[in-house]
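Could you have a look at this structure, given as structure tokens, before my questions?
Heads up, one of the protein chains got dropped from this complex, but the rest are sitting where they should.
As written, the chains take the letters A, B and C, and residue 1 is the first residue of each chain.
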Amino acid sequence: MELTYIKAINNALRQAMRLDGDVVLLGEDIAALGGAFLATEGLLEEFGPERVIDTPISESLINGAAVGLAVAGMRPVAEMQFADFIACGFDELVNMASTLRYRHGGGAKCPMVVRCPSGSGVRGGLFHSQNPEAWFARVPGLKVVAPATAFDAKGLLIAAIQDDDPVIYFEHKFLYRRIKEEVPEDSYIVPIGKAALRRAGGDICFITYGSALYLCLAAAEELEKEGVSSEVLDLRTLLPLDRRAIIECAKKTGKVLIVHEDRVTGGLGGEVSAIIMENAFEYLDAPVMRVGAKDTPNAFAGPMEEYILPNKDKVLAAARKLAEY
Amino acid sequence: MELTYIKAINNALRQAMRLDGDVVLLGEDIAALGGAFLATEGLLEEFGPERVIDTPISESLINGAAVGLAVAGMRPVAEMQFADFIACGFDELVNMASTLRYRHGGGAKCPMVVRCPSGSGVRGGLFHSQNPEAWFARVPGLKVVAPATAFDAKGLLIAAIQDDDPVIYFEHKFLYRRIKEEVPEDSYIVPIGKAALRRAGGDICFITYGSALYLCLAAAEELEKEGVSSEVLDLRTLLPLDRRAIIECAKKTGKVLIVHEDRVTGGLGGEVSAIIMENAFEYLDAPVMRVGAKDTPNAFAGPMEEYILPNKDKVLAAARKLAEY
Amino acid sequence: MGEGWERVMDQDTELYYYLRLVREFEDRVSKLHHQGRIPGGVYSGLGQEAVVVGAVYRLKPEDFIFPLHRDLGAFLVKGVDPNLLMAQIMGKKTGFSGGRDSFLHAGVLDKGVIGSTSMLASSLPVACGAALKFKIKKEPRVAVAFFGEGASSRGDFHEAANFAGIHKLPVIFVCENNFYAFSTPQSMQMAVEDVADRAAGYGFHGHVCSGNDLFAVMRAMEHAVNQARRGDGPELIECKTYRYSGHSEHDMASYRTKEELIEWESRDPIQRYEFFLEKKGYDAAKIIAETGGKVKAVVDEAVKFAESSPEPEGPEAMTEIYATPV
Partner (left out) sequence: MGEGWERVMDQDTELYYYLRLVREFEDRVSKLHHQGRIPGGVYSGLGQEAVVVGAVYRLKPEDFIFPLHRDLGAFLVKGVDPNLLMAQIMGKKTGFSGGRDSFLHAGVLDKGVIGSTSMLASSLPVACGAALKFKIKKEPRVAVAFFGEGASSRGDFHEAANFAGIHKLPVIFVCENNFYAFSTPQSMQMAVEDVADRAAGYGFHGHVCSGNDLFAVMRAMEHAVNQARRGDGPELIECKTYRYSGHSEHDMASYRTKEELIEWESRDPIQRYEFFLEKKGYDAAKIIAETGGKVKAVVDEAVKFAESSPEPEGPEAMTEIYATPV
């Protein structure tokens, strides 16, 4: 069936809950309301209030209770109403969830998912636009995913729910209703840890994830017309990174442009660039370049947000520079 | 006078408090006890309980109250008892303090410092060993410093206190009583944003900060004997990075080894590597390499901690590889 | 507004003016949002006017307030220029944050309005810090922090209230209990009826009053502010009230009944105040009409100012990140 990105998430939750009675949801306004973005619409009706649990405004409690549910044998899926609020429940993720198994010497596990509606481009201002993935993509014990397509949104969410480790799942608000594609009705998995080659080409390679994928694809098409053939790698999983795919891409094309919506400084691009540096230096025909948001909070006003965020033109300009290098 | 690193911190606080009646300290057990590491020893006696304020175990309150004190005109210096606990007061720093000025359109400022005893190598286990600097070195609006010497510990702390922006100050527990040097009695400043060249050389360059500086210096001496001349750049400020110094170093030597105690994945090394990639690619004679902690929580047992952490031998091995490249 | 404010009207009519101004302003913001003339999220405080007017009216210019998303009125009563407030809401260059952030996250330090983040209750520790400064410097100022009953579930409420109790800080926690947090009814937010009950656990008094009764709010505030200025510590004032609109302009509020809304509309704080004017022997009809004209003019002017204000330039986004850029 054809589903939007947000409907694919809704569908994934429904399928996972049907398949496994231990899957429960918790978060603010997720039950009767179906969540601020309707990701959990209809699930209260199907699964009842014991499996779709409205919580108070308590992000630390939400994340901590998810750990408790998980260690006791459930598979909780927590929702942050906006990814930005994850800062209020930070400790329970980076210290409690991430080390649970380690502290128990392997004698316990922590199968939980935290869904985080993230991303800019929706005039959300400073606190409804954040891309906090890099805070988590450096914490051993966590896994971090960021689907860019409706198919991956469903497959990665089901994979995350079935995974025995804590997974932080960044879903992009901008994509919720803007993309739509054929998605299998049944349950399926997109494996955690595997990047996807969205386009093959030989001259340059875009490495990207999340909503920035579409900027890269658009730029690649434009470049095609200019006679530049480009490859687009969608990372999908941010921790652990698919190092093999990244290195292969770099070796093949010798020219890599990393694009993400998150800010450049301290964003994931630095890590990817360093991995290429360490593993494909000899193959590089040009420096690996990064395009991302400017190093400022996600300002609200239209001209500011436009100025800050990457867009097709900015990506294209960098790609041309790279191609010509 | 000759001061240890921790005494230099104590001295900086004392001098700053003498110079400016608006400087106040807050944190857990900092008053009568003088702090878990005695950083604030004697300050209650000199400045009284209205300026040296014991707080409840409330990291979010500590950081938030610092913002409130700052916006009301004071210059608070907050202490996290261990840097690890900063995760419990995360939101007040990355969202509240960092954007205060921005949200007020420049009409308010937030001059505050958060002191964080950080670092491994002291058998602190998972939660008394962390190096959380990379979480903050990606947040616009914050400044982040990490002194490696007693001289810098004092000068950077005074600079941070006098700065009109929020500064996260990472002090390294391992260095507290292990290093000692001549430190001026009077108040002085080490400018925020400026790296320090600790050693000049032409063959390879170490870029480092915090306690890892000493591993680099030791390795450099060893290499000297082997006929390799190396440069050591101590970043000192982690946000904003001294890009000029980093790039210069890379251009000069063409071979850079980044060394930090923090984990490699998602550590600051990736950002530094990417900066070099983007700005000195043509000058590189070898790939920029990184040495840091292994990608695991900071395990407790001796052999584990040793296995995880960088040490002189690991640095030396990487440096030799680089020199021979 | 107390001292420093040009008192062109006597208090009874001035209070009425503010109630109406807040309502007119809120109402207009909603309308403009629906017309697509205000971007971003808008959280109407329609129906809750007596809380913000009652809580702020008697504060001094040097007192600090910490409004949240539904406290647009607090800005106005604290003396913030309506033109600039509207410009802020529209994300214009002339707004307090110069377009950097939306709606009510901005502050105006010289009016004693400290901006919040979106993270509910995170401003309560900040209010404690400001109050601590007042205490340390022996300034007879108070910090007034607003929050909803939903925000009271966050740990920051607890850490702030606890600290305020220990140090007897001159801070007043004003809880606007409108029985819902987005779609979540109070019964799913807490197991008690009154948030105010929690104050006892922090060593200070929690007071419950009708948030739709301006005099009740003012009396509670008067007591709390005097106590705080005397150095006798904080107070929690819980104002029971109701928002007429949905959580935000996108929310149809299908989680509540029409009956409930009607019940609360019949407790309207402005109508109630109009009865008071009448009972007190004023020519109420005249005041109502005149005030209506006045506030309409003020808000018309604000909209005109804001709409004719320029958008910020893109690169301005890179300024005011730091007070002292390196």
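Just so we're on the same page, a residue touches a chain if its C-beta (ideal position, glycine included) is under 8 Å from a C-beta of that chain, and two chains touch if they have at least 3 such contacts.
Quick caveat: nothing in here was measured; it's all calculated off a predicted structure.
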item: Touched by the hidden chain, restricted to displayed chains; value: A, B, C
item: Contact partner of the left-out chain, one of A:I6, A:M96 or A:I168; value: A:M96
item: Given A:E79, A:E133, A:D152 or A:D165, the one touching the chain that is not displayed; value: A:D165
item: Selected from A:V71, A:I246, A:A299 or A:L316 as touching the chain missing from the view; value: A:V71
item: Candidates C:E24, C:D71 or C:D156 - the one touching the absent chain; value: C:D156
item: Touch residues of chain B, complete complex, unshown partner; value: 28-29, 32-33, 36, 54, 56-61, 82, 84-85, 87-88, 123-128, 294, 296-297, 299-308
item: Residues of chain A in contact with the chain not shown; value: 24, 50-51, 53, 55-56, 58, 60-61, 63-74, 76, 91-92, 95-96, 99-111, 140-141, 143, 163-165, 192-193, 237, 240
item: Touching residues (missing chain, whole complex) on chain C; value: 153-159, 162, 165-166, 168, 187-192, 197-198, 200-204
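Just so it is clear, only the chains that are shown with their structure count from here on.
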item: Intercentroid distance (Cα basis), chain C paired with chain A, Å; value: 36
item: Inter-centroid spacing, chain C versus chain B (mean Cα positions, whole Å); value: 40
item: Inter-centroid spacing, chain B versus chain A (mean Cα positions, whole Å); value: 30
item: In chain A, residues with contacts to at least two other chains; value: 84, 87-88, 126-127, 296-297, 299
item: Residue list for chain C, restricted to those that touch at least two other chains; value: 97, 100-101, 105, 117-119, 122, 155-156, 321
